[in-house]
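Provided herewith is a single structure, encoded as structure tokens, for subsequent inquiry.
Omission of a single protein chain aside, the complex is shown with its protein chains in their original locations.
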Amino acid sequence: MALLELCGITKSFGAVTAAQSLDLSIQPGEIHAILGENGAGKSTLMKIIYGVLQADAGTMSWDGQPLHIENPAQARAYGIGMVFQHFSLFETLTVAENVALSSGVSVARATTHIERSGARFGLEIPAAAKVHALSQGERQRVEIIRALMGDPKLIIMDEPTSVLAPTAIPGFFGIVRDLAAAGCAVLFISHKLSEIRTLCHTATVMRRGQIVATVDPTETSQADLARLMIGRDIPHPKRAVATVSDTPILKVTDVTVADDNPFGTTLKDVSLTVHGGEIVGIAGISGNGQQLLAHVLSGEIPLSPGQGDIVFDGRPVGRHGVAERRAAGLAYVPEDRQAQGSVPELSLTENALLTGHMAGLIQHGLIRRAAATAFSERCIDDMDVRCAGTGAEARSLSGGNLQKFIVGRELALTPRLLIAAQPTWGVDIGAAQAIHQKLVDLRQDGLGVLVISDELDDLLEISDRIHVMFRGQLSASIPRAEAREDVIGALMAGSFAEAVAAS
Amino acid sequence: MIRIEPRTRAPGLWAAVPPVLAVLATILASTVILNILGVPPLDALHYLYVAPFSSRFNFAEVLLKMAPLLIIAQALAIGFRARIWNIGAEGQLILGAIGGSLLPVAFNDSVNPLMLPAMAAIGMVFGMGWAAIAAWLRTRFNANEILVTLMLNSIALQLLYYLVSGPLRDPYGYNFPQSALFPDVAMLPTLISGTRANSALIVALAATLLAWGLTQRSFVGFRLRVGGLAPGAARYAGFSEHRAIWMALLIGGGAAGLAGVFEVAGPLGQLQRVVTPGYGFAAIIVAFLGGLNPVGILAASFFMAVIYVGGDVAQTAAGVPHTVNLVLQGVLLVTYVAARVFTDYQVTWSQRAKA
Partner (left out) sequence: MTETLTFLLSGTLLAGTPLLIAALGELVTEKSGILNLSVEGMMAVGAIFAFMVVTGGGSYWVALAAGGMAALVVAALFAVVVIFTLANQVAAGLAVGILGLGLAGLIGDPFEAQTVPPMPKLPIPGLAGLPVLGRGLFDHVPVVYLAPVLALATWLMLTRTRLGLLLRSAGENPDAANSIGINVRFVRFCATLYGGFCAGVAGGFISVVSATLWADGIIAGRGWIVVALVVFGTWRAGRIAIGAYLFGLATLSGLLVQTTGVAIPSQLLTSIPYIVTIVAIALLSMNPKLTWLNAPVSLGQPYLPTK
């Protein structure tokens, strides 16, 4: 008998149907993949199973009995655990306090449980440590331990490998297999095809809120899975030969900066160069100082004397703020498009003004409204942004279209260098492809491009050279030809940093 | 059941709901409270909302009280939009009144027509200087401007008490804690003859126009608005937070200082222990009630002035305590901020049966 059975589950948000009559069956001890691209409805589905959201229609059953879940506490009572992608941990509390809080036991009992799970599943973690002192991978262990607290029969894992270095993934898969062998079913949510083919017994493929297929992933080729997932072949950006400039556009030397946030990572002796006509990638597990690096490069955190040098186009700009660096020809697509790259409540024209104001849109302190509208129209046309016109509010756009608009705005300023942080995070494959193609085109036009991303596959596809960040340090760059996944993976686990520390 | 969700589209007509609800709730609350105090509902409505319009004198009083509220609220709204909370307009107004009194006290028999503009300039500088303390502490030490401006209110009041009972006291005033009466050149021209309404209202309307231009057309206004809506986006775009803090507090301080000058150079004619019936706080309410929008604030300042005058009428006619005014101001703002849910969020009735 199936452990969990879903029948006709439907959920809409306004006019958007995020889940449309989904049927799903999970057996005890099964590792079951839910596969789909961003926006396919994976997270809606798992939130319904975990009781965070309620379905508009459809039924669920658990061990053959009807299942009604109104909130996560009920889900846990049934034996459903959850490991979130964006951890729901409390940074100022200890590991034991975090576990105690969600499971309702005393801190002392939580500590015993943490030690026991550590020994049984290889999830060692110090129970008395404050969460803010832990790495992303360690935090994930806390999440898993917390999920195990209620002796679950089903654990939902949302993109669990996104916080792990490639070298740590086999070990993690071992833990998942042990759990399954112990009789616990695992719902494994991912968009990484190779991982699913290695680990999972069954794969359910979702597209646009619907289930399009349920297959045995070991019997299905990667290309077939991809085609099921996006409805066509995965497109690749067309790359031609580009001329690399002799002198670098950006030269960063020995930058050492501490984060204002005491929980943050400190940058240590970071050096890199970007020439015109090349794409330099910065890989690494998120939380290793990439955000701080982006802020230091963009000018949001200007350098003080003794913190290193940044030379842009032959001129030192380390002490300059955002405005001066932008005026010199540096454009930047930030990681958080909702809270940084745009203002959701403002119109696209007003959002274009955010950085586009320097393109002659201001006169005597007043906004030239016609010029601003024309400027935002250009951003929309250049990147083929789907929207209701320049007056549409930024929040009315989908993630992919908003990101395309932001990229278009930055490029309309005709920069010499573009820095893009997580440019395709959370966008659909169509938009991701358009953005990648644009970056590659810029390189052909002789611009310097620096891409900071967690998605190693994307970086491998578009970069000419790749650096890796680990705990605030930056590795030497690896040329495209040598940048295989295993090489970069070792660097992501910090192999180079140890070498530096030992020397 | 009621569902509240983040807005995905502009509020449109819903934007009118909070101020309308707030005004209705205030009218209702005032009749109920006055009824408890022994005033029949119809009389209460008459005192508060009809009497202010019933005579030339009363209506002139409304215009008189509207001017400082309007000037201060327009300036505060600019800061509030940027989420810079200057709660110290009351103290900045007092400093403006002090600064504005220096010249007429020192040159008490002057006939120089430049006296009034000079007083206005000094008063504004005093108000700005008082607000600058908060701006400096916030930008230099990250000290919370709400608490600092509030404490500065209390200190300003003590400073005023000290000055009117010492250095600025009228030597021929029988030891009353007040300055000498100002000379004619230090007084604002009257707007409606035979009443106290004065030309401060013209300045207030000009300030409204200025505020409209700043918020709707200027790049400075745009930067401040972005800073309030999305601080992360403002940093990303390179809009300096320190500059925004200085600008917001100096504009607020200058406006409050000017309003302070207009009090001593208008209805008071001298510096006294009491130079404001809480205009600095009432202006905060006016700014919110007007939706931080220059045109909305114009209407809100008028309504607030009506309550002020209506409260005075009720006090004289029925012996109602003056604190009723404070209660009504409280009801007005509480209802407004609660009803903002209709414009800031999408509120829907959902008929979905419970699963």
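Each chain carries a letter (A and B) given by its place in the written order, and its residues are counted from 1.
The rule is simple: a residue touches a chain if its C-beta (ideal position, glycine included) is under 8 Å from a C-beta of that chain, and two chains touch if they have at least 3 such contacts.
If you're wondering where the values come from, they're calculated on a predicted model, not measured in any experiment.
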item: Which residue of B:132, B:229, B:318 or B:341 touches the chain not shown here; value: B:341
item: Contact residue for the chain not shown (choose from A:97, A:178 or A:377); value: A:97
item: Of B:8, B:112, B:154 or B:316, the residue in touch with the unshown chain; value: B:154
item: Footprint left on chain A by the chain that the document does not show; value: 52-54, 71-73, 76, 82, 84, 87-93, 97, 100-102, 106, 146, 260-263
item: For chain B, residues in touch with the removed chain; value: 3-6, 33, 85, 87, 133, 137, 140-144, 146-148, 150-152, 154-155, 158-159, 161-162, 166, 281, 284-285, 288, 321, 323-331, 333-334, 336-341, 344-345
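The rule we apply is simple: only the chains that are shown with their structure count from here on.
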item: Distance from the mean Cα position of chain B to that of chain A, given in whole angstrom; value: 47
item: In the complex with chain A, residue positions of chain B that touch it; value: 7-10, 217-220, 222, 226, 229-230, 232-233, 235-238, 240, 352, 355
item: Interface residues, chain A side, partner chain B - complex; value: 14, 54-56, 68, 70, 298-300, 321-323, 326, 332, 334, 336, 339-346, 350, 353-355, 357, 362, 365-367, 393, 395-396
